[in-house]
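Handing you this structure, nothing more for now.
Every protein chain but one is kept in place in this view of the complex.
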Amino acid sequence: MGIRTDLAVERREMAADGCEGVTSEELSVGSARITRIAVTSPAGAAAVGKPMGRYVTVEVPPFFDETAADDTRRSAITVELSRMLPPEGPILVAGLGNSDITPDALGPKTAESILATRHVSESLAQALGLGPLRPVSVIAPGVLGKTGIETAEIIRGVVTQVQPAAVIVIDALASRRLARLGCTVQIADTGITPGSGVGNARRAIDQTVLGVPVIAVGVPTVVDAATLAADLLGGETAPENAGGDQPPMMVTPREIDTVITHAADLVALAINCALHPKLDPDLLMELV
Amino acid sequence: MGIRTDLAVERREMAADGCEGVTSEELSVGSARITRIAVTSPAGAAAVGKPMGRYVTVEVPPFFDETAADDTRRSAITVELSRMLPPEGPILVAGLGNSDITPDALGPKTAESILATRHVSESLAQALGLGPLRPVSVIAPGVLGKTGIETAEIIRGVVTQVQPAAVIVIDALASRRLARLGCTVQIADTGITPGSGVGNARRAIDQTVLGVPVIAVGVPTVVDAATLAADLLGGETAPENAGGDQPPMMVTPREIDTVITHAADLVALAINCALHPKLDPDLLMELV
Amino acid sequence: MGIRTDLAVERREMAADGCEGVTSEELSVGSARITRIAVTSPAGAAAVGKPMGRYVTVEVPPFFDETAADDTRRSAITVELSRMLPPEGPILVAGLGNSDITPDALGPKTAESILATRHVSESLAQALGLGPLRPVSVIAPGVLGKTGIETAEIIRGVVTQVQPAAVIVIDALASRRLARLGCTVQIADTGITPGSGVGNARRAIDQTVLGVPVIAVGVPTVVDAATLAADLLGGETAPENAGGDQPPMMVTPREIDTVITHAADLVALAINCALHPKLDPDLLMELV
Partner (left out) sequence: MGIRTDLAVERREMAADGCEGVTSEELSVGSARITRIAVTSPAGAAAVGKPMGRYVTVEVPPFFDETAADDTRRSAITVELSRMLPPEGPILVAGLGNSDITPDALGPKTAESILATRHVSESLAQALGLGPLRPVSVIAPGVLGKTGIETAEIIRGVVTQVQPAAVIVIDALASRRLARLGCTVQIADTGITPGSGVGNARRAIDQTVLGVPVIAVGVPTVVDAATLAADLLGGETAPENAGGDQPPMMVTPREIDTVITHAADLVALAINCALHPKLDPDLLMELV
């Protein structure tokens, strides 16, 4: 069809109304609009082109502003993420993507601000007044072209060592709408297929491959140019020969550096708060 | 009209055929296609929306490849730039733009690889086997929002100190076509108005303001999203309500980091070769 | 003598006791220890090897901690700097040094966090609730080897355009003691000679050259290796043949990246507070 998107909320828009096996629910919390989609049957999965599972989209005011500890954008993401996390046990956080390509650097940048605690002894944590801490470990596995290793393999290798109760993967996504870039976060309990939105699909990173639940946190940072043209014209499909004989090209806003910096700060704080609900968000901001 | 572009070659396409006061000439040199446009009357200037002067567009294979000293892309730019430079006398090179915004960082990045020679004494140059060197100085003046000073003011201040025979300014431009990003260089003897293509015009940097000739070297790095949509659909004008009530948004390719790195290397070497025609390009690559 | 230092407080230690034309005063403010030295005669200038003028050293707890708006380290620097600033009129801030050499990058890094206000109209400032703002402009002029222009020339050129009441220059210094790196700031009303401490002296940047008062804010970031050896051994002079036939070598702590980041944050906030005494420090931290 020519419409490229990693967002379940956009795929559902394109599917026929009331499609079987897909339910959704919308709610507003402060400045955030939340859409919870459940894909509950193979027919639903086929209709939206995504695996069965839960997909939550959190739409918030743009990321251009600094993150504050009392941010309602942050707390909406924290709440939705917490609903998918196992209540206890070690967590491995993996920031996916290529740190040399600005719109793909969201994962590694977010990982830099995740608080690693697995190596902090209980006595040290007590001495610091932090109480018992959930063990969190953090990696930025890089990309196949630079490592020679599928991202899924590196994470699986680390999982064999740290034995987490679940893995959180953070990645940049493709959206059909420019307007979503800088103001949307998708949280899914289905894991992720890196590069699927940008025509460069890699091996899936999900419970089948890793053996533990995989929660994906994604932020759209690119739009396919032909999809963008269709979207600006209000059409549901890309124009017949849009792009002509040019190769497909993903575009990103001129201000992508700012979008990535602020999105990484916001998502990292939201994850830290979900992993350490007893710690004050202000304290978590200082610790990283 | 809704079509935003800084390129004279694109503005002329949009103007009526055979418009008075605008002449052009095309030639091919190796892998480069060169279009020389002269705007010779006020009527011509009005028709293309650019000041009277000479505009040369050099279209080359994409910048994704490494620059080599024997690059025909490089030599085409060097030749066209040399035609506009005064034959001798000190030169000030200014790399315009914001180094924190990837598609706007072309100017500062290029400036980093321009060989500064004004401080090298003749005896040192001789001792190094370089012979007498043209005095070249280099600045990256930053942007108004960070300095509080118009770029034109900073350059004018430095011009009072170094008294150059001409100023070369390097800047990122807006094009109407995605396909141009990464494979086009525009050289003009009219100076520049920073930000003019992106709806953020600043004070002009030209001979009127600086008192010496100003040669602008520009590389398109962004496209207006509505213009892009129009262009993909083959239209001459942007769609009526393309973009709807969204604010105008400039976009850039996902691979912009690579485009900027390679464009800066290529443009810097082309300028260094034009300023030091007696030095071997291989040697110039090593010196910076 | 072999002892290399840019700090007046260290040069005075080395001079004979009670030397004529040099007076000093010490005080403590919160966690900061302040030493105010006045060099009041040519004899004093000869004794300490520094031009006549006022030199204030603020010694504070190490810079490894984050800067907070209510920081007593910050307020001590703000108070001492305010005593040297003209009470009103435009200010030009210049961050000296080479951003590619970590221990030399203090000036450019600090400049990035100075609030530029000269371009903000009074009506905009009022609309933002900031009241009338002192006009501040900011530059990072780079270094001679990369620009071909003496730093003093670039600043003088910009001074001709913005006509400031005074110039603040920020630079990295050499100290005789490792222990000072990361916890000392020197403020002087004599301007500066870039590179004087590191055997690479450049043209002075002072009132004689610029025509307006020049206030220097310096932070020691390097130590000469031979001086370090002498200092560790408690001697007043470097060992006879320390270093042997090795060239002199300046060293810096392994953690210099952290020292520079935190020093730049602290010094920038201290300067912003001195320039805008009516604005809340918390607000100033958010604005940059």
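The first chain written gets the first letter, and so on, giving A, B and C; residue counts start at 1 in each chain.
Note that in this section a contact is a pair of C-beta atoms (placed from the backbone, for glycine too) under 8 Å apart; a residue touches a chain by one contact, two chains touch by 3 or more.
All values derive from a computational prediction rather than experimental measurement.
Engineer: In the intact complex, which of the presented chains make contact with the chain not displayed?
Structural biologist: The chain that is not shown touches these displayed chains: A, C.
Engineer: Looking at the whole complex, which of A:38, A:77, A:96 or A:139 touches the chain that is not displayed?
Structural biologist: Here the residue in touch with the unshown chain is A:139.
Engineer: Among A:79, A:125, A:162 or A:279, which one is in touch with the chain left out?
Structural biologist: Considering all chains, including the one not shown, the answer is A:162.
Engineer: Pick from A:102, A:117, A:193 or A:227: which residue touches the chain that isn't shown?
Structural biologist: A:117
Engineer: Spell out, residue by residue, where the missing chain touches chain C.
Structural biologist: 100-104, 178-179, 198, 222-223, 225-226, 228-229, 232-234, 239, 242-244, 246, 249-258
Engineer: On chain A, where is the contact patch with the chain that was removed from view?
Structural biologist: Given the touch definition above, chain A has residues 112, 116-120, 135-142, 144-150, 153-154, 156-162 touching the missing chain.
Keep in mind that, in the parts below, only the chains that are shown with their structure count from here on.
Engineer: Which of line, ring, star, complete and other names the graph you get from chains that touch?
Structural biologist: Basically the chains just string along in a line.
Engineer: Mind having a look at which chain is the central one, using mean CA positions?
Structural biologist: Closest to the centre of all protein C-alpha atoms: chain B.
Engineer: By mean C-alpha position, what chain is farthest away from chain C?
Structural biologist: When every chain centre is compared against chain C, the largest gap points to A.
Engineer: Please work out the Cα centroid separation of chain A and chain B, and write it as a whole number of Å.
Structural biologist: 38
Engineer: Would you mind pulling out the distance in Å between where the CA atoms of chain A average out and where those of chain C do?
Structural biologist: Centres of chain A and chain C (C-alpha means) sit 44 Å apart.
Engineer: Provide the C-alpha centroid distance between chain B and chain C, rounded to the nearest whole angstrom.
Structural biologist: Here the centre of chain C sits 37 Å away from the centre of chain B.
Engineer: Got the chain A residues that touch at least 2 other chains?
Structural biologist: There are none in chain A.
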